[in-house]
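Have a look at this one.
One protein chain is absent from this view; the other protein chains keep their places.
Each chain carries a letter (A, B and C) given by its place in the written order, and its residues are counted from 1.
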Amino acid sequence: MDALSLLWWIPALPFLGAAVNGLLVRNGQKGLVTFVGLAAPGASMLLGLTAIWQYATGLAPEPLRQAVYSWTVGEMSIDVAFRLDPLSAVMTFVVTVVGFLIHVYSVGYMGREEGYRRYFSFLNLFMGAMLLLVLGSNFLVMFVGWEGVGLCSYLLIGYYFDQEFPPEAGKKAFVVNRIGDFAFLVGMLALFASFGTLEFGEITERVLAAPEIAKAPYVFGLSLAGFVTLCLFIGAMGKSAQIPLYVWLPDAMAGPTPVSALIHAATMVTAGVYMVVRTNVLYQLAPEISLFVAGIGAATAIFAATIGLAQNDIKKVLAYSTVSQLGYMFLAAGVGAYVAAIFHLATHAFFKALLFLGSGSVIHAMGGEQDMQKMGGLRKHLPLTYPTYLIATLAIAGIPPLAGFFSKDEILAGAFAGHHHLIWGVGILTAGLTACYMFRSVYLTFHGSFRGSHEQEHHLHESPKVMTVPLVLLALGAVTAGWIGIPTGLWEMAGFADHNVLHHFLSPVIATLPGVDTGHHLSHSTELLLMLVSVAVALGGWLVAKRLWGGERGLAADRTFAERLPFVQRLLANKYYVDELYDRVIVRPLAGLARGCWKIVDTLLIDGALHVGAFVTELTGDLGRFSTTGNIRNYALYFFAGVLLLFWWMIF
Amino acid sequence: MELLAFVVFGLAALVSAIVVVAHRSPIHSTLSLVVTLVSTAALFLMLGSPFLAALQVLLYTGAILVLFLFVIMLLNVQRERTGAAARSPFQTWSALIAAFVLAGAVCRLLWDAHGEAVLAPLTEDFVALRNTASLLFRDYLLPFEMVGLLLLVAVVVASWVARRGGADSEEESR
Amino acid sequence: MSPETLAALAKMGLWLAFLINVAPIMLWVERRAPAFMQDRLGPNRVGPLGFFQGIADAAKFIFKEDIEPATADRGLYLLAPVLALVPCLTTYLVIPFGPDIEVAGRTMASVVIDSDSGIFVFLALASLGVYSLVLAGWASNNKWSLIGAIRASAQMISYELALTLAVVAALVPAGSLHLGRVVDYQIGERLFGFLPAWGVLVQPIGFLVFLVAMFAETNRLPFDLPEAESELVAGYHTEYGSIRFALFFMGEYMAMAVLSALAATLYFGGWSLPGVDLMQLPGVLPALVGFVILTVKVAIFMFLFVWVRWTFPRFRYDQLMRLGWKVLLPLALANLVYVAALAVGGKL
Partner (left out) sequence: MSVPISWYLLLAAALFAIGAIGALTRRNGIAIFLSIELMLNAANLTLAAYSRLLGDRAGQMVVFFVLAVAAAEAAVGLALFIGIFRLRRTIDVNRINLLRW
């Protein structure tokens, strides 16, 4: 079977599953729901893997494009087309594999929930939308997927709609995303206005052929490339939770934990990174925006990492960790290390999904409790969850030879090579902090003695196989995912041929522009030194965490910290009061403005005009109705008068 | 001779028409209308249409006005009440003025159009009933049939509307 | 005075002489005939066999005190009995009573109004008969009278339909509204080669309808609901006495006579007798003999009226209406269709 010709079925299958589960199956048919809910993304995954395999082993390095339908409005024609190239192949791989594993995990985790069918319908819908996003051949299809995942995110955050907070969080996510989406739309339309097409391939070709078009001044003192990339990046800020639009992501943890793993850690939030890399040719032509991207990424990375240090909710820790790691990815993209960004995206997908699923297992065991202050010593009770969680932590901390080490190291190397030393410094500091707060969560959760209630302790149990098997598989990925991108330098130093598979695979996607300097090459010694530094920092972070929270120490360090530096502790625990700031600066003025509009524009002007109109009409009617006396003789007289008038008119 | 007949029947028609309108008793109004119609029938005869004259008497006075009388007696309609409350001077005066204006204008127009023109003598052909019949049943067959249908519908509707003890009738609840 | 006018006056005089005498004679018949049927004597003091009884009754009516109800609508009260005579004193004008005759070198029709519209005029004038009943009932300001008047108007309108339809069917064979042509047709044609083509033989059902409707139109038993003495005292003429009552009385008998003449004309060959050719007679004799023949036929009908009166009981009002609308009207229509089909098929 030629999987490549069936490309469009990859996103279509999950959509089909969502439709079947959402529209045809009844609530009670749990087995059928499970079957459809797993079969659709499973088939999609198999198809996707086959297609990637066939593409990667194929002779043609050309991107594969498949148009399904042509949407024509007037003279404008946009294809509903799919594109398989190295970048979308990597993304498809991550999305389908991680997505499918999380689907399997969900069967166990969500087994006793009320809206089981709804959940799987939405989850399939998300898979479809995400695959549409990554496989779309032009901005419009991508945008449809982009909005689709936003919708699913909203639906799934607000999954527990009978509680108070989740729907609020869903709304917040949606509204914050809208801000970014709007900018995305503006950027997209600017591209369309300039090039008359939205196809990735065509735009890249045109820009490569004539870079001066993209460099020409456009608006606000920016070049076309600058304007478009800025707009797109603002879109990415929303979707990928960068400063200042990151605030929705920690709240998004109100959704079910597998949702957090899939959408708000592994896949959807990386869409922004994917999009930036997808349009790398434009970013390369807009160095100032690239630098801005890097700066935002670095700031987000360290900012979120510091907050992560002071969080007690296990999922919040992971959420801020996600924000921080996404910052890393943008840092990479900003400094021109696009492959590193995608590399980190892929490895991160595995270990972050693993972390979330592990935390889900913990929460499952704790009967819904998420506060780490009530945990401790869980490793005895969770013999499978603990090692997998630990592996993920090691991976994210950057301990070799796990996945996180290679990707993170490549980012830092990229930053250093591009002479962005300050950014590199921030990155390395963040790496230490990451190790520190991640091990804090490990120690508080699994080590020491149990701090929860007796009931909870009695209830503790390892999760069922359907949940632990995905954990193990993901752990395998977290260990090995990095090996596809072992740096060229290491291979060379070890005397082997270059086996940096990922780099070679992705290189066709990264545009090489004349006059744009991308070839920063570090000497092998520098590269090795940088690796050692980052490993040392990671180990340092781990050791600090062990000193502070390891063993039976529990929460003592937190208390000491709060006593010694109450201001800093409160600042961190309250996430720098950003939500409050936004509330004061943006939300309330907006609400006030809206209220003003309502009172003055709507009630006074619009309603007033209507009331005046209605009053006039009513008055006319009140006066006019006296002519309808109900007395037929009056009517006859009107009639007769009319006849006379007609008569007069006809004669004279 | 013809002039005498016209004066007699015309005056009869006019006077009885005024009585129709002016008399307060519906019975007297109806009977005056009978006189008007019979006079008009005579005028039809003078205008060379014995068919219309006979039809006028047969249909109008013999059937329609009998129906009026029948209904008036059935409902026992009394004379119209007089008195301030029942009067509406505006209606009355405007009606009078409008009618006089109309009549005046029409009369003026007709007089201007025809003046003292006198009719040509009647021809046998015009009066012959056979010709009238062939016109009615040949050239005007479709309207004739449609009028028949109309009358059928009217009969059905009338008997339905006026039926005793209908669902919406007060009669039944008593 | 023109010869035409003179001739018309003569013809009218002939008719009036006949009609004036109908009432007194019928008074006598109405009393002697039932007496004979019931095996009793009846009036036998005034004249031979009490023959002048009618004259005595008429004298009584004329000399009785004229009483008017105080609450009556006087004008209409006085008008109504006069109107009772109007239809009968006008409708005979179109009934032929003989063949065309030659008088003083002129051909003259034995009918007062020799018009194409003949029967049309008859029906139009006959339809005015209802007014006298309605006005009498209304003007009397008496509930019995009013009920009688309402009954009369409904009854006469209802049966007029059947009557008219039967008449139309009877006209179809001759193809003319002129009654003289109808009689000519009945004289000229033969059924099966030997029977006279009298209407009654061509369309017996039409005749039956006509006969029944005729009884109803004249308010005779068994259809005398408007004056049913056992229910309404005397119906529309309850409040009438003396000469005014006599006028109603005369009107009723004259209407019977005229309708009988029409029936004879439409269905029994009118003034003709099979095998008798009046044209052989000289002068005005054909007309006079024709009139006598017609009178004999009318007399037979009149006796039928009396006979039926003393034979059948009175109908109930709803039965009357049902008979009129649901039996006679469909029958008359069916008869008309039948006759029209015969005419179109060339069988007549």
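Everything below uses one rule, namely that a residue touches a chain if its C-beta (ideal position, glycine included) is under 8 Å from a C-beta of that chain, and two chains touch if they have at least 3 such contacts.
Fair warning: this is a prediction, and the values are worked out from it, not measured in the lab.
In the entire assembly, the chain absent from the figure touches the shown chains A, B. Of the candidate positions A:R26, A:R112, A:R564 or A:R625, contact with the hidden chain is made by A:R625.
Along chain A, the points of touch with the absent chain fall at residues 625-626, 628-633, 636-637, 640. For chain B, the residues touching the absent chain in the complete assembly are 1-3, 6, 10, 13-14, 17-18, 20-21, 26, 29-30, 33, 36-37, 40, 43-44, 46-49, 51-52, 55-56, 59-60, 63-65, 67-68, 71-72, 74-75, 77, 80-81, 86, 88, 91-92, 94-96, 98-100, 102-103, 106-107, 110-111, 113-120, 123, 126, 131-132, 135-136, 139-140, 143-144, 147, 150-151, 153-155, 157-162, 166, 168-171.
Quick note on the criterion: only the chains that are shown with their structure count from here on.
Between the CA-based centres of chain B and chain C the separation comes to 29 Å, rounded to the whole angstrom.
Chain centres here are Cα means. That of chain A falls 109 Å from that of chain C. Mean C-alpha positions place chain A and chain B at a centre distance of 90 Å. Chain B meets chain C in the complex at residues 27-28, 31, 34, 50-51, 53-55, 57-58, 61-63, 66-67, 69-70, 73-74, 128-130. Chain contact summary for the complex, chain B toward chain A: residues 88, 91, 94-95, 98-99, 101-102, 105, 109. On the side of chain C, the complex with chain B involves touching residues 73, 76, 115-117, 120-121, 123-128, 130-131, 134-135, 137-138, 146, 149-150, 153-154, 156-157, 160, 177.
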